[in-house]
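Only a single protein chain was left out; the remaining protein chains are all shown in position.
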Amino acid sequence: MNKPLIRKRSPWDLGTWLWLLNRIAGVAIIVYLCVHILVIGSTRGGADAFNGVMNSLHSPFSLFLELVLILAIVAHGVNGLRHIAIDFGFASPVEHKKLFMIAAGVGGFIALVALLVAMPGICGA
Amino acid sequence: MQKLKIFRYLPGQDPYWKDYEVEAGPDDMVLTLLNRIRETIDSTLAYRFSCRSAVCGSCAMLINGKPRLACQTRLREVAGEVVTLAPLTGMKVIKDLIVDMEPYWNNLKRAMPWLEEAPDSKDAVITSKTTDLQESICACILCASCYAACPETGAQRSYLGPHAIMEGYRILHDPRDTAAKKRLDVLAGPDGAWHCDGAFGCIGACPWDVSPVKYLAKVRTESMAVRFGKVKLEELCKEGGDK
Partner (left out) sequence: MEVIKHDIIVFGAGATGLRAAVEAQRFSNNVAVVSKVHPMRVQSTMATSLNAAFREGDNWEDHVFDTVKGSDYMGDEDAITYLCEHGKEDTLELERFSLLFSRDPDGGFTKKTNGSGGQRFPRSIFTADRTGHTIVRTLYGYLQNTGVTIYDEWYVTKIIVEDNVVRGLTCINLKNGKMYYLHARVVIVCTGGYGQVYYPRSTNALSTTGDGMALSFLAGTRLLDMEFVQFHPTSLFGTNILMSEACRSSGAYLRNNAGERFMSKYAPEKIELATRDVVSRGIQSEIELGNGIDGKEYVHLDLRHLGAKKILHYLPKNRELAIRYIGRDMITDPIPIQPAQHYSMGGVEVTLDCESRVQGLLAAGEAACVSVQGANRLGGNSVLETIVFGKRAGARAGALAKDMSEGRVPLEQIGAEEARITDILNNSNGKDHGLAVKRELGRVMNSNVGVFRRGEDIAKAIELVRELRERATHVAVNQRSSLVFNNELVDRLELDNMTMLAEMIATCALNREESRGSHFRRDFPQRDDEKFGVHTTITQDGKGGFTLGTKPVVHIKHMPAVRTY
């Protein structure tokens, strides 16, 4: 039985990457939320348990993960704002590339700030 | 002379790329070149065609990786020494450049492309507000370029696709229609406009600049407006929508 031949999506242009980015960021945020619930849930074990968990979150690796989280939130949020702008008619979808530039600019700026703040913690300390 | 690299496939065999070189001028359409190949070099090449004037939608295919209509893509618009032709993505390839459009047409059917009329609809007042919307959406020739360009659609997925949602939206805003609630449930439902996640491939792919995203956005905002009681469903449909 022959497997049906379905060719992969083409082209992978700006819009498609943004779509993929939004998906990945969304998944990342959900994963974070689960972790966050687990972390907060450690309070059931009392102050010591909670403090123990919080201490472990100061490692460079944890800070790196927090950075990833911020980038994910920024990406997903800015993308979402892009959608809302188009849905509510603040921008025309035909100009989606221009809109992306603005979104990328804002998002990129916030991400850069986050990076600069987080860098020392990740690399040294 | 123009070099072309065309996707060839026979059911049951492995696909391959075949090289052709054919006489061509910069103003020739890709479909003209395909016909020329079929006439003078290789008559086994299979592709869909009918009107050759960008109104029937048969000849949508990937030209240098982008979904376009072969009959209105001039050679000078497709950069490169070699023009690559491949079948649309996301749908099963039947032969050479021909894909299985069944899922596409089935999705259109799921969007209920028929009028469910009230017995007293003869009194419905129809003005240019409604017909302008009709005309804008009927500029869509159902060529499947947007469908192929969208990452959400696909043979194994349940998303209706921009074409179906636009058609559903067209009839939603017909003042005579009585199935508005059913329609909105489909259009803004689990397989509907909320699937759209901003890839916007449909905008670049549409040969008639219909911009399906505009209507998908309207479906989303209108369904929210109805849900939060900002506007009654009946009022919405009588208005004819925004062009």
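The first chain written gets the first letter, and so on, giving A and B; residue counts start at 1 in each chain.
The rule we apply is simple: a contact is a pair of C-beta atoms (placed from the backbone, for glycine too) under 8 Å apart; a residue touches a chain by one contact, two chains touch by 3 or more.
Quick caveat: nothing in here was measured; it's all calculated off a predicted structure.
Trainee: Considering the entire complex, write down the shown chains that touch the omitted one.
Mentor: Across all of the complex, the chain we cannot see touches B.
Trainee: Which is it among B:Asp14, B:Asp27 or B:Glu235 that touches the chain not included here?
Mentor: Answering carefully, the residue with contact to the hidden chain is B:Asp27.
Trainee: Out of B:Ile6, B:Ile141, B:Ile165 or B:Val213, which touches the unshown chain?
Mentor: B:Ile141
Trainee: Under the stated touch rule, tell me which residues of subunit B contact the chain that is not displayed.
Mentor: 10-11, 27, 35, 38-40, 43-46, 48-58, 72, 94-96, 98, 100-101, 105, 108-109, 112-115, 117, 125-131, 134-135, 138-139, 141-142, 167, 170-171, 174, 208
Here is the rule we go by: only the chains that are shown with their structure count from here on.
Trainee: Based only on mean CA positions, could you tell me how far subunit A sits from subunit B in angstrom?
Mentor: For subunit A versus subunit B, the centre distance works out to 32 Å.
Trainee: Under the definition above, what is the set of subunit B residues touching subunit A in their complex?
Mentor: Touch residues, subunit B against subunit A: 9, 11-12, 15, 62, 65-66, 86-87, 89-93, 100, 151, 154-155, 197-201, 203-204, 209, 211, 213-214, 217, 220-221.
Trainee: Can you name the residues of subunit A that touch subunit B in the complex?
Mentor: Residues of subunit A touching subunit B: 2, 4-11, 13, 15-16, 18-20, 22-23, 79, 82-83, 86-89, 92-94, 96.
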